[in-house]
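Written below as structure tokens is the structure these notes are about.
Excerpt of the complex: some chains, original placement.
Chain IDs A and B follow the sequence of writing; residue 1 opens each chain.
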Amino acid sequence: MEMGIVAGRVTATRKDDNLVGTKLLITQPIDLNGAPLNAQPIITVDTVGAGIGEKVIFVRGSMASRSMSNKDSPVDAAIVGIIDSLEYEDLKG
Amino acid sequence: MEMGIVAGRVTATRKDDNLVGTKLLITQPIDLNGAPLNAQPIITVDTVGAGIGEKVIFVRGSMASRSMSNKDSPVDAAIVGIIDSLEYEDLKG
């Protein structure tokens, strides 16, 4: 999984039937210190109630669909947790 | 998921049986401002009726097949929504 910060929201009226009712959030990947990485923000589904500005854990790929009540949803990125805290040693020094 | 803009169309007469009747669109990845990223355009299937020049949400990997009525289609990229609007804060400043 990766860390990100919720940066916004996307509205799409015409969409796949299995995405109807889905909350689509723009998530910016961040490093362990919370700083934005030089990586494109991605569009994630959210089922844990994340809000703008919150630091989250997100999952990529087919397992993202496991977070949905509708397992047929064509999604490849999902917020699966909201980060309380991190403890780590920066091994890259 | 990622954002893109529909840039064209591919015609392929000889193809996998499970792709017959499929609409294959060329989609250019874009950033949050709608500007083309320095990334190769990809070939996406479309089941939401996207047209050339429209900004779309696309999904990569095996979940792309979930957007197809034929779940056996060998596809790894699919347009799953047409973007109406975005609200976001640019965290990369």
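One rule holds in what follows: a contact is a pair of C-beta atoms (placed from the backbone, for glycine too) under 8 Å apart; a residue touches a chain by one contact, two chains touch by 3 or more.
Quick caveat: nothing in here was measured; it's all calculated off a predicted structure.
Sequence-identical chains make up the whole complex; the displayed set comprises 2, and the total in this structure is 5 copies.
What we mean here is this: only the chains that are shown with their structure count from here on.
For the copy pair chain A and chain B, the superposing rotation over Cα atoms measures out at 70 degrees to the nearest 5. Once the centre of each chain is set as its mean CA position, chain A and chain B turn out to be 19 Å apart. Across the interface of their complex, chain A is touched by residues 1-3, 29, 31-32, 37, 47-49, 57, 59-67, 78, 80-93 of chain B.
Every residue of chain A that touches chain B in the complex is listed here, in rising order: 5, 7-16, 18-19, 24, 26, 28, 36, 38, 40-44, 52, 61-62, 64-65, 72-77.
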